[in-house]
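Take a look at the structure below.
Apart from one protein chain that is not included, each protein chain of the complex appears where it belongs.
Labels for the chains are A and B, by order of writing; each one numbers its residues from 1.
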Amino acid sequence: MIPEALVEINDLVINFYTYRGVVKAINGVNLEIKKGEFFGLVGETGCGKSVTGSAILNLVPNPGRIEKGEIIFKGKDILSMDEDDVRERIRGKEITMIMQHPIAALNPVLKNGDQITEALSRKMSEGAAKKRAIELLKEVNIPEPEKIANQYPHQLSGGMAQRVMIAMMLATEPSLLIADEPTTALDVSIQAQVLSLLQDLIKRHKASVLLITHDLSIVAETCDRVGVMYAGDIVEVGEVDQIINNPRHPYTVGLMRAIPSDSRKELVGIRGSVPDLVNPPPGCRFHPRCDYTRDICKERKPKTMQMESNHTAACFLCEGGRSG
Amino acid sequence: MVDLRTTISSWKGRHSSEISDAKEIVHATKKSPLTIVGLSLVVALVLVAILAPYISPHDPIAMHLENRLASPSMSHLLGTDELGRDILSRIVHGTRVALLIMIIVLAIDLPLGVFLGIVAGYFGGWVDEIIMRMADIFMAFPRLILAMAIGAALGPSLVNTMIAIAITMWPAYARLARGETLSIKERTFIEAEKALGTSKARIILSSILPLCSSTTIVRATLDMGNVIRIAAGMSFLGLGAQPPTPEWGLMVATGRSFLINQWWVPTFPGFAILLAVFGFNLLGDGIRDISDPHLRRGE
Partner (left out) sequence: MGEIVRLEHIKKHFPWKKRRYVKAIDGVSLLINKRDIFALAGESGSGKTTLGRVMLRLIDPTSGAIFYEGADITNIKTEKEIELRRKMQIVFQDPYSSLHPRKKIKAIIGSGLKTHHLVKSEKELVEKVEEFLNLVGMGKEHLYRYPHELSGGQRQRVAIARALILNPGFVVLDEPTSSLDVSVQAEVLNLLERLRENLNLTYLFITHDLSLARLFTEKIAVMYLGKMTEYGETEDIFKNPMHPYTKALVSVTPKLDPKERTKKIILKGEIPSPIDPPLGCGFHTRCIEKVGRICERESPQSKEMEEGHFVACHLY
């Protein structure tokens, strides 16, 4: 166990049993999120990033099944905890989650203020909870918090709803907030509001954030450390400037070249397409699209290599890299 | 020989998508035992109808008064009716009548109802109003009553029964098609056709109509049970098929008075009705269950 880690995911394997066959969605993922850090989990469609986030709360949807692995949080493995225990103490309490479509995630028949007081009802009296709810709404920069508290979710705009969700999810002072594509459905100017709010709040409440997104640029601007996922594997992990300035995994390199940047006048895509995870490629799942494939890449799954401190990549190319 | 092989393989190439779709449908069907039962019953019905003259042991209309109301025996497996006619043969030939009714009703209703529904949905406005109000008027009456009224007005006969039933059923298809059209016409691929300059008629025929087919087929299959029931009901009341036509409902009607002592006379035809309705209902349910995920995937 790594001392500073808040959440440690060890060797997570998740399969989805669909009518087309068994989708090997998560292929042995190892990840750790430290106390007080803003961690970005980045990947394209189907890479498994959302499933990983849900797995932390043991909420993998049907037809998915967690085949093996541990998720260690405060010394206990969430995956082997009693379901009641997880519900009482972890979900919505110590580890909370916000998602892409906040209005849909909020209870449509509860007023906005009540959504928050519901989360607090165990710890304090109703009066105190109501007061705290208004305080939280103020903290997330909702104008006229009393009025908004009295309204219903469908009366909110996307950006406001997301802020109400954040208020709700911070009410219980969680250690970890999982944010699954929280700004993907929002306009750029609203996205900026929400992200900057998240950053402020995290510092103030001393929580960690797991930001799940496909947008490497927002990760670059907000996160401390980044994990890059591809087809169910974590292919590279490192501090933000390590990943941006010195990407080592060919997929990460490919992603960077596909993102517009003022210094680069050209976009380069990654040839081929995301593999079908019912029949994933043998060995390294990225090898069919990689320009540096060698024979070993087609046969064995690459181990995670350490390159600099805090920077690892799962690629045979990196074998000769500096260690420690 | 070479020519044939290449023709076949190029046909397979061009239709590989349909072939794999068909395989999937077969696979899904195999998993649902009730659907298989329904399918078997319907297929059996159709086969019996086609082969009726060859498999029916006796002439369905030939009367043998000396042998009337005979109980089931080796020569008459289901007994004979009040005019000495072989019940089994009459039931077998009755499948033809039942099938004929279904085919005629569908042939009238599907094109009429679906067409009106799509037109109402696509054009909206007063066209929609007129068509839907007409549909409402027809749907306000319980089907059997309305069919009876029309049948009585037209005069009792099998053909008039079919017309009457068809008239009562078109609004349901129109409603269905209209509902589907309303949601389909907002989809981007319809806008794309407009942007390409495709005419309204072509958009309706080649883009909207094919998408209405799945719900229509499900509805039609489930409705077949209703068609048989209503036809039987009308014949029972004397408005439908006339003697000596071997129509199941008519057989039940005329055999009614013999229920106590010669139970086989009305019971077996009643049973035939039951099996047919049951078969179509199961098949309809099955088609709906299978087509749902299968088609949702494509949309």
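Here is the rule we go by: a contact is a pair of C-beta atoms (placed from the backbone, for glycine too) under 8 Å apart; a residue touches a chain by one contact, two chains touch by 3 or more.
Since we're looking at a predicted model, the values are computed, not measured.
The omitted chain makes contact with just one of the residues B:Ile130, B:Ala192, B:Leu205 or B:Leu275: B:Ala192. Touch with the chain omitted from the figure is made, among A:Leu59, A:Ala104 or A:Ile259, by A:Ile259. Residues touching the missing chain, restricted to chain A, are 44-45, 141, 143, 157, 159-160, 187-193, 196, 214-218, 220-221, 241, 244, 254-263, 265, 267-271, 273-274 (touch as defined at the top). Of the residues in chain B, those that touch the hidden partner chain are 13-17, 187-189, 191-199, 202, 206-207, 210-211, 295, 297-299.
The criterion applied here is as follows: only the chains that are shown with their structure count from here on.
Once the centre of each chain is set as its mean CA position, chain A and chain B turn out to be 53 Å apart.
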